[in-house]
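So, chain A:
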Amino acid sequence: MMPDLGKYQDAVLSAYGGSLLLLIGMIALMIWRARSVKKQLEDVEKRST
Partner candidate 1 sequence: MIALLRRDLALAIRAGGGFGLGLAFFLILCILVPFGVGADSAILARIAPGILWVGALLACLLSLDRIFQLDFEDGTLDLLATSPLPLEATATIKSLAHWITTGLPLTLTAAPLGQLMNLPPQATPWLVAGLALGTPALSVIGTFGAALTVGLKRGGLLISLLVLPLYMPTLLFGAEAARRGADGLDPTTPLLLMTGISAGCVALLPFATAAALRMNLR
Partner candidate 2 sequence: MSIWKYANPTQFMKTTGWMLPFVSIAAGVCIVTGLVWGFFFTPDDFRQGSTVKIIYLHVPSALMAINAWLMMLVASLIWLVRRHHVSALAAKAAAPVGLVMTLIALLTGAIWGEPMWGTYWAWDPRLTSFLILFLFYLGYIALWQAIETQDIAADLTSVLCLVGSVFALLSRYAVNFWNQGLHQGTSVPVATGGRTVADVFFVPLVISMIGFGLLFVALLLLGTRTEIRARRLKALLNREMARDQDRQQPSRAAQNEGTQ
């Protein structure tokens, strides 16, 4: 399945690995913050009604 990357295997894999880590990390953080703020807002709105 994995193509033969030859002598550049480390470079290509680390490029893909690092980038995907950064992307997934950023997405996960943003989703986590979105959920956290949404929940806090719902709690406060419930309290004030």
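How were these candidates chosen? In short, all candidates are chains of the complex that A comes from, given by their letters.
In the analysis below, a contact is a pair of C-beta atoms (placed from the backbone, for glycine too) under 8 Å apart; a residue touches a chain by one contact, two chains touch by 3 or more; residues count from 1.
All values reported here derive from a predicted model rather than from experimental measurement.
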| item | value |
| --- | --- |
| Chain A: touching candidate in this complex (1 or 2) | 2 |
| In the complex, chain A residues that touch candidate 2 | 1, 3-9, 11-12, 14-16, 18-19, 22-23, 26-27, 30-31, 33-34, 37-38, 40-41, 44-45, 47-48 |
